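Left out: one protein chain. Kept in place: all the others.
Up next is chain A:
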Amino acid sequence: MKRNVTLMGTLIAGLVASCFAGYVVKAQGAPRQVEITAKRFAYAPGEITLKKGQPVVLVIKSEDVAHGLRFRELNLNAKVDKGGSAQLSFTPDRTGDFVGHCSVFCGSGHGAMTLTLHVVE
């Protein structure tokens, strides 16, 4: 009887611990969300600092025509419909400055529409 109670206690403790462990892992891995507005011919903010290894979601919202955001070096690309939004989810795995460009032709200043990511330790 005593042995059964001990076994049951261990099982319950293990179950509770595993639930909390999952919660802790999830809390640590929760991505940071950054909202970006895209409007001819700039992003706001134009520069973002991220931590290496910290998951992030960039939420890009267009305030006028269709736009995009592409980081060639990071192999990331999102296209945003006119007035719509799109997300880029990733975890920076190296430090440095990365310049993203609008990837949907949006007019005469399209080529100068950039956003810089500063990834730090």
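Just so we're on the same page, contacts are C-beta pairs under 8 Å (C-beta built on N, C-alpha and C of every residue); 3 or more make two chains touch, one makes a residue touch a chain; residues count from 1.
Rule of thumb we're sticking to: contacts and distances are computed from a predicted model.
Trainee: Between "Urea transport system permease protein", "ABC-type dipeptide transporter", "Cytochrome c553" or "Choline dehydrogenase", which matches the UniProt record of the unshown chain?
Mentor: The correct option from "Urea transport system permease protein", "ABC-type dipeptide transporter", "Cytochrome c553" or "Choline dehydrogenase" is "Cytochrome c553", the UniProt name of the unshown chain.
Trainee: Of the residues listed, A:R32, A:K52 or A:R72, which one is in contact with the missing chain?
Mentor: Selected residue, touching the omitted chain: A:R72.
Trainee: Considering the whole complex, not just the chains shown, which residues of chain A touch the missing one?
Mentor: Considering the whole complex, chain A reaches the absent chain at 72, 101-102, 105, 108-112, 114.
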